[in-house]
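A single protein chain has been omitted from the complex, and every remaining protein chain is retained in its original position.
Our next item is subunit A:
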């Protein structure tokens, strides 16, 4: 097959992944609204025995709510889970399709497909999706599906439109083993940071709902009924950040080693380097904040989200508009 055909197949695979992932997202939305509705009915109606079989609630997997007849609850919940099952399957399928797209792209260009922003974002999406899929095997994290599919859809959408780059060989400065190491680890780190940021976001939302029971009628209030308590979300988010931070540290070091080989100096204060550094410092501040007595978990989480905002800025604005030696995006 020619390079063009392979490139075309890679793109088709990515478009298919977007379609399938959209279905997955809809499934997760359905799951959320159904299970939220089931629980909301329970919260509104304190005497479940008096209710017809269609409404009810209680004894969920994640929150210990008192009372409730089990049979209608499980019927409602199983209706909700019915939506989550296909959503999970679609997520697996989308993961597979993104993986295929990456492999086809690599075959098309005869190199690791990590040479421009399009390829990078596709790879980072793959990391996020695969991470989430593996997680669903170990735990019930269906509630997280919407938090994963939405940002990944945005990422894939950008990768196929304004970040699209034709398949081609690399510029001489990008031909280095360090490129593969640096960018692979950056991809992993970005993927894990994305998951971590979604968890942090969920934490802040749920935490607000927990501290303000009056607001429990809104979407977030209902969400609260099916997701783990805020303190658990915070801890899981921290764990993910703890995983991503050393990866990012390694990205920084590998980038510096490569910069010395390619540009003669390990640190040039190039805009891309500046932002990588800023991101690193902000996440270091987050870890610090979390270990500092007197700094609330909420405040620390805001710092982590500021770090994620910088990651987004780094890949969008800095890549496209700031002049530097990383003319990497190839757009």
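Note that in this section contacts are C-beta pairs under 8 Å (C-beta built on N, C-alpha and C of every residue); 3 or more make two chains touch, one makes a residue touch a chain; residues count from 1.
Assume contacts and distances are computed from a predicted model.
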| item | value |
| --- | --- |
| UniProt protein name of the chain not shown, from "ResB-like domain-containing protein", "2-oxoisovalerate dehydrogenase subunit alpha", "Sugar ABC transporter permease" or "Manganese/zinc/iron transport system ATP-binding protein" | "ResB-like domain-containing protein" |
| Which residue of A:94, A:128, A:188 or A:303 touches the chain not shown here | A:303 |
| Subunit A residues touching the omitted chain (full complex) | 165-173, 175-176, 178, 235, 238-239, 242, 245-246, 249-250, 253, 256-258, 260-271, 274-275, 277-278, 281-282, 284-285, 287-289, 291-295, 303, 318, 322-324, 330-331 |
